[in-house]
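For this depiction, one protein chain was excluded, whereas all remaining protein chains were kept in their positions.
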Amino acid sequence: MSEIHAPYSPLVRDLFERLPNAGDLAPGPGAVVQGEAMALERGAWVRFGARIEDGRVADCAFRAWGCPHTLAAAALVASRMHGQRIDGEAAFDARRLAVELDVPPEKLGRLLVVEDALFGMLTRAHALQLT
Amino acid sequence: MSEIHAPYSPLVRDLFERLPNAGDLAPGPGAVVQGEAMALERGAWVRFGARIEDGRVADCAFRAWGCPHTLAAAALVASRMHGQRIDGEAAFDARRLAVELDVPPEKLGRLLVVEDALFGMLTRAHALQLT
Amino acid sequence: MADGAPIYLDYAATAPLDPRVADLMSECLRDPALQGNPASVHAPGRAAAARVELARGQVARLIGAPPESIVFTSGATESVNLAILGAARAAGGGKRHVVTARTEHRAALDACRQLEREGFALSWLAPGSDGSADPGQIAAALRPDTALVSLMHANNETGAINDIAAIGRLCCARGVTFHVDAAQSAGKLPIDVEQMGVALLSYCAHKFGGPKGVGALYLRHRPRPALQPLQFGGGHERGLRAGSLATHQIVGFGLACELAGACLATDSARIRALRERLWAGLQAAAPVLRNGVAEPGLPGILNVRFPGVEGESLLFALDGRLATSSGSACSSATAEPSYVLRALGLSDLAAQASLRLSLGRETTAEEIDRAAWLLVACVRRLRAVLPAGAIERIA
Partner (left out) sequence: MADGAPIYLDYAATAPLDPRVADLMSECLRDPALQGNPASVHAPGRAAAARVELARGQVARLIGAPPESIVFTSGATESVNLAILGAARAAGGGKRHVVTARTEHRAALDACRQLEREGFALSWLAPGSDGSADPGQIAAALRPDTALVSLMHANNETGAINDIAAIGRLCCARGVTFHVDAAQSAGKLPIDVEQMGVALLSYCAHKFGGPKGVGALYLRHRPRPALQPLQFGGGHERGLRAGSLATHQIVGFGLACELAGACLATDSARIRALRERLWAGLQAAAPVLRNGVAEPGLPGILNVRFPGVEGESLLFALDGRLATSSGSACSSATAEPSYVLRALGLSDLAAQASLRLSLGRETTAEEIDRAAWLLVACVRRLRAVLPAGAIERIA
């Protein structure tokens, strides 16, 4: 009755292998904002950074500690921020992300950490009236 | 910790395969005596018959129901009776027989059945004053 | 078997390993990619786990069960003990009564005796003259505090078959957990656990061409009987049976189930015919009597007795030429007369004069004819030296 340990989905594998947008922002014009969320007991620590130009995300990067699903989610979110208007509806939905990366239920809490980090960054951007 | 089931000794194998002196007495001169002992619950039923000439066992035969050790013992005893003087010490010793045929302890009771049958026969011979 | 080797008519004790199973197991033992522990999450572990799950499906299919309902064990003895001890010990609500039969296999008998030592009340049913349990008798034995009914599907000595479906309906209706010991019937008789209303079913591989040392316990999902494990640790097999899984054993079990299931009908017809051919051949050793009934019965078992013949001497006379057993070979180390035959009303002496001849997939007509000839010859030889009256007396 032992389950076969579900391997990671192809998308997670690909993102984990490349980790796009991991590390620091490339230097460039515009203002830089950051957002960070940490829940070590839940197994995730995520930090986003973005360079904002004319109310748009010109560049976005992340740093993270966590399981492959957490790193993949952060990478996916960072890449999707590129070009986004920060006053627009931030294209983030933990539930949708969970399905896309088929994240096992016990790990859903970690996606919320990713979400918190992102919203922290966007909130800061609004506060600084970079819109 | 399971024991390997001790195979039967070569002597038992040989006697069981040939069963010498099994069956009935060959016709001939002299008087015939018989002895029988039965202990079905103990697993043995033995009958000896002998033809007596001039106080000697001219011929001896057995019939038996029992395990290989019982049949072998009866066959061995019958063959050894040949030529014996019946007023002499009957050459039977259950203990010695047990060693010769290495009979497992739980079967020793069966050798006593063989002994009873033999002594029954000899007693009858004495009673008939065939000495 | 090998040339000059004895004719093997002791399939009920264990069947020779099917060569196809031997080949697959040998590959499995050598395959570098299958050496991992199926419980490990890394690639070699997952590869082994995948093969285990494949086999779980094959093992489940043989009895019409879903794969998730199968717990792998070390054999039917463990399965039977896990079912009987596990279900009784886990039964709550003051349920301390168990129903079983006197003709069960030692594994079940001794597990039930242990339950008695633990304070359970046991109802030991006597079999009918055909060796099977009467559903009416079982219905009568059920009590409000009955935790478990445990019966075998087919008897390992007489081949007598219990009406599992009828007893299953009865237990379902009364909400009693029903365990079936199918060690002798699995792979030989059609089994559909769902139709039969069975909650727990035990079987093993080595009775029908699979390896020794591996078995399974079927565990119904809804309603699911509570079970206390026999061995703890690690949470393998959903926490019901701890211990690293033996990939090669389970893979062999799986293939054996598939092979047996595929030709179950044709095999049993052929084997049943051989059994009757043997019975016919033995008539030359008359008087010869059949213990139990031909039908309904396992195709491969013929239990006979030869009045006036002593069992040990008969076996020894056959030794090296015909391998078979008196009484249950699983416990034939003990020389006591079979308690199964005694329960059928045979005397100690009659049981002593009995032989269990069991046939299997590799048995040939030529072997059967040679076996019959051998048996007749040995019986005649032993009878030829009996004291007068022994044949009438010992039957």
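Letters A, B and C name the chains as they come in the text, with residue numbers starting at 1 for each one.
Please note the rule applied: a residue touches a chain if its C-beta (ideal position, glycine included) is under 8 Å from a C-beta of that chain, and two chains touch if they have at least 3 such contacts.
Just so it is clear, the structure is predicted and the values come from calculations on it, not from any experiment.
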item: Given C:Ala87, C:Ala108, C:Ile138 or C:Ala350, the one touching the chain that is not displayed; value: C:Ala108
item: Selected from C:Gln184, C:Thr324, C:Ser338 or C:Thr363 as touching the chain missing from the view; value: C:Thr324
item: Hidden partner chain, touching residue among C:Tyr8, C:Phe178, C:Phe208 or C:Phe306; value: C:Tyr8
item: Touching residues (missing chain, whole complex) on subunit A; value: 2-3, 5, 8, 16, 19, 22-23, 36, 38, 40-41, 43, 45-47, 62-68, 71
item: Positions on subunit C contacted by the hidden chain, ascending; value: 1-2, 5-6, 8, 10, 13-17, 19, 22, 25-26, 29-30, 32-33, 35-37, 39-45, 73-78, 80-82, 85, 105-111, 113-114, 206, 211-214, 230-235, 242-249, 315, 319-320, 323-325, 329-334
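We take it that only the chains that are shown with their structure count from here on.
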item: Between subunit B and subunit C, centroid-to-centroid distance (C-alpha), Å; value: 42
item: Inter-chain centre distance, subunit A versus subunit C - centres from mean C-alpha coordinates, in Å; value: 59
item: Approximate Å spacing (C-alpha centroids) for the pair subunit A, subunit B; value: 97
